[in-house]
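Handing you a structure now.
As you look at this complex, bear in mind that one protein chain is not there, while each of the others sits in place.
Showing subunit A:
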């Protein structure tokens, strides 16, 4: 408006929008045609974009066709038996639909290669299979479109699915090769390129069933082992890295003093020092420390606070931001400065240890949480990650009718958790995940 004044333009140079007069009215009066709740989704106001008029939504598009429905008979090319069926057909302007039955095109079948008797004699004989059986197999394959489960069920003699598959595919492959002896094209045919491997298939299915039938305990154990293995691998890598950097440092120092010192003297302390950080450590923590120390050494001079920062960064690189915030919150609750006021060597060491212990504490809290939640058989993803949304969890709880559901007020608790920013209550029930957003069972200690 001011701009218009400045420019000297007339104020109402364009037609006033309808929308302007409408929004104040519309906020009080919802349009007909859509329910109140649906309208509330938009925030109770008209949408910013010119929306469809809701009353128009239920109208049908104007059509100039005359549509009637007739009870007609159909013949489908999919059927071979000339069966006449009748159903309601949408007739437009008096013209019934022409052409094949519209669903006939979905009647697909698999191309099963057929062999002649001579071909059988020549290429396809197998000690484990009689000709009859093979014929039966092929017939069933065609009938059931290679659905081997069904075929195995219908097969007269009991054969496993894998055996049937193997016979079928090896026959088809042999046929293919026999019929096109020198053709290069078929080399890329899937049957030729990747033949069916029965032992592989059996092994695969066995492994899958093993995984499927694993108990929860085993799952957890497996994950722990994997995590441990990962950590060991990591520590090996970082031990290697720190060894390399140690070598770099040592070689630097060596280079400097070469002109003054006898090389022999500098070499002797080298191996002993290089050994130091390269000793494979079982815990990743100390390797991180070792690599941080190595990088600090390179600096020649540094401040204790800087060293502490580096150590903290290295330690928290594996933890997420939320975990770090939790650790800091815990430190504050304990009355400890986030950054020590008197950062001497021992103070820094104690500080780092304290942080490590708090991390352990938080992990245990989380573990306990999961264990308690496990009271309900609810499997969802990996247990080391943050669980799914509270809503999801909730759903699982409510499904279990036979499990006493102490947290039907869980929704409330969930909200409470989210709103609450108060410090974690260390002195209270240990399973109080003060910082977590998941709804949790209400305990007597909560009140």
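Here, a residue touches a chain if its C-beta (ideal position, glycine included) is under 8 Å from a C-beta of that chain, and two chains touch if they have at least 3 such contacts; residues count from 1.
Rule of thumb we're sticking to: contacts and distances are computed from a predicted model.
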Name under which UniProt lists the unshown chain, selected from "folate gamma-glutamyl hydrolase", "Transcription initiation factor TFIID subunit 14b", "Exostosin glycosyltransferase 1" or "Proteasome subunit beta": "Transcription initiation factor TFIID subunit 14b"
Option from A:87, A:200 or A:371 whose C-beta touches the chain left out: A:371
On subunit A, residues whose C-beta touches the chain left out of the figure: 216, 253, 256-257, 260-262, 265-266, 269, 273, 293, 296-297, 299-305, 307, 330-331, 334-337, 340-347, 350-351, 353-354, 357-358, 360-361, 364-365, 367-368, 371-372, 374-377, 379-380, 399-400, 403, 426, 430-431
